[in-house]
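As structure tokens, the structure follows; a few thoughts come after it.
Chains shown are a subset, placed as in the full complex.
Letters A, B and C mark the chains in the order given here, with residues in each chain numbered from 1 onward.
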């Protein structure tokens, strides 16, 4: 094709943190392929892939991704990087979860009926949160008074948690942004972190040409390879948001 | 042969608003180049008839032939040849000039507009310099009426229908409108139908007068209408007693609608009562006005009898003989048989 | 394409099955839109009347300003209201954030210029003769307002219906001020936005149809006010 261009659907976190604005110019310079992206919820991103409206996906919801491939929509799932999730809450920590294991923390929140904000939007983050409840042996809350589902993006959910003095689970990147917006003295603090289960894996998916013959499979593969290349992985490692390291490259 | 000169031929026209019949005309012919005056009380159907003649709507039943052919609203013939000055003239939200040329522009006739507008305005007695640039709302009632008239005259229509063209117009302008109407007929052969409550004016312009009453048409011109209720006496006489004690006695079959028409030619005038048979009505009243009917040289006289008005036509001779003048006491005389019931 | 068909079926399911999250959203939507419409009509009709009826010096400027306010983005209104009623804002004490009342305030701001502008332009079209007739029949100022508005009732109805459509479909204010909290401040429109972002397009369509049905029922019950 004369104009080598690629359309990508991705999640808001990669866009909002500024990672793409940082990476993509490198990609375009090195390969001569121009890349446009639309940032949406993970669910909608996968849907756009399923409908062949984009050529490549960059998302973070491993179970949904696997299902996507199993259904024959996608191919070549390639893990490229991860960051992690943390539980944040008010400084005075009314449920006393600081330092606890993730399952104990959630139980404490439930027992104290402390306000907990869930995104409730089926995003990668929300899906992870549901797994955590399950792991803690707690039936998925829904209509409970203390369990508030915002149906909004991460930052909006954090802001609501702050207004309501509640807990929430967030990816670290968004928390850093939130912190910086509050001038470093954010009312909500990180209370639980570091558990292995809190890892947040990002992968590149190409679309199965059998489902989407018009999608630019070869260019998508090029992008996938490029993301996994050593130089790109170094770029990702060097990416800083407000002076803090955000993503850990882990391409194999 | 006969049809060729008919502009309109109405056959069995009935028109309803909802369930109310407002027009019922069996047969009406209007000749090319004639001027027809339409007379009738409020609500008698003048406006309705004019709208039908303008093909601005269809009659509920019946046919209207125009130049011998049945025509319909929006037909090109009608659109370019027939125009109606509505009773409540509506001016477009533009200048007077634009209002007057609107019809011409529709006809894609765009030559010498200024000259023609100047002429049209002067025909209705308005000054071009002063009025052409005015906005539609910067006019007095009569001025607006005359602008609307000018907008019709400039079209040189084949048929010009005027619905109370002088209702709010001053005497001088009424004269101008009469002259313009006559000129339209004489120079362009325009057929005119004009509704008006100003009988003197209407008589001075029209060749023939039609009286409308409750949707029925009387082609002999202005007539004297006596509305009920009547009292029935002896099975065949109907009597209306006036407030001053006088009574009118009429003969006829038991009427349901209770409205009597007495033609003006059946009425005679005198100064004193005479002996006569019991069927003769002799009513005393006051001569209220005398108007010249220019064409015939006759005089239309109005006589007030208590709260009724009678109209009759007199010769100058008769007037001289009886030394009549407005204010004089007179006797009207007509026979109880000389009546039509509607 | 299929999801549109699926959406229609789902819409019926949602309503028939009495899905509680749908029904609470419908209720929330009705509550806030009714409230904001009452407020904006109450304020907008007299304002629109004054602007349309009287000739004053800066009338044209006021009209331009009003027309500009028709283009207030909902997110903008949402942010502005948020600034006032968030805990750090001047009205923070009132606890209006993340409440239906907060949304209603924002939507009133949204609907007010629409009601006012359309009312004003309807009133401007009023016959001069009507004004003169009312004055000469002895109408006072309140009578003039009431009668003029009644004379142009179809225009006023159009103003209200247009504003209602705007209020019913706005997302920005409900999202920002209400927070889209499930079972509490989630309205039908914020629910649509959520389902769509989840990629559940059929659910989005279904909720959209639910919203349109609300509008339909409201308009149907208003239609008796229409000219026969």
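Operating definition for what follows: contacts are C-beta pairs under 8 Å (C-beta built on N, C-alpha and C of every residue); 3 or more make two chains touch, one makes a residue touch a chain.
Owing to the predicted nature of the structure, the values given are computational and were not obtained by experimental measurement.
Chemist: Just one copy per chain kind is placed; express the composition of the whole complex as a label formula, please.
Modeler: Written as a formula over the shown labels, the complex is A x1, B x2, C x2.
Simple rule for what comes next: only the chains that are shown with their structure count from here on.
Chemist: If each chain is a dot and touching chains are joined, what shape do you get: line, ring, star, complete or other?
Modeler: other
Chemist: Could you tell me which chain's Cα centre is nearest to the average position of every protein Cα atom shown?
Modeler: Of all chains shown, the one whose C-alpha centroid lies nearest the global centroid is C.
Chemist: Farthest chain from subunit B, going by mean C-alpha coordinates, please.
Modeler: A
Chemist: What whole-number Å value describes the gap between the mean CA coordinates of subunit B and subunit C?
Modeler: The separation of the two C-alpha centroids amounts to 55 Å.
Chemist: What is the distance in Å between the mean C-alpha positions of subunit A and subunit B?
Modeler: 88
Chemist: So which bits of subunit B are touching at least two other chains?
Modeler: Not one residue of subunit B touches more than one other chain, so the list is empty.
Chemist: Could you tell me which residues belong to subunit C and also touch two or more other chains?
Modeler: Not one residue in subunit C touches at least two other chains.
Chemist: What does subunit C use to touch subunit A in their complex?
Modeler: It is residues 86-87, 97-98, 175, 179-184, 186, 190-191, 193-194, 196-201 of subunit C that touch subunit A.
Chemist: If we count contacts the way the header does, which residues on subunit A are in touch with subunit C in the complex?
Modeler: Counting only subunit A, the residues touching subunit C are 40-48, 120-123, 142-143, 148-152, 156, 160, 163-164.
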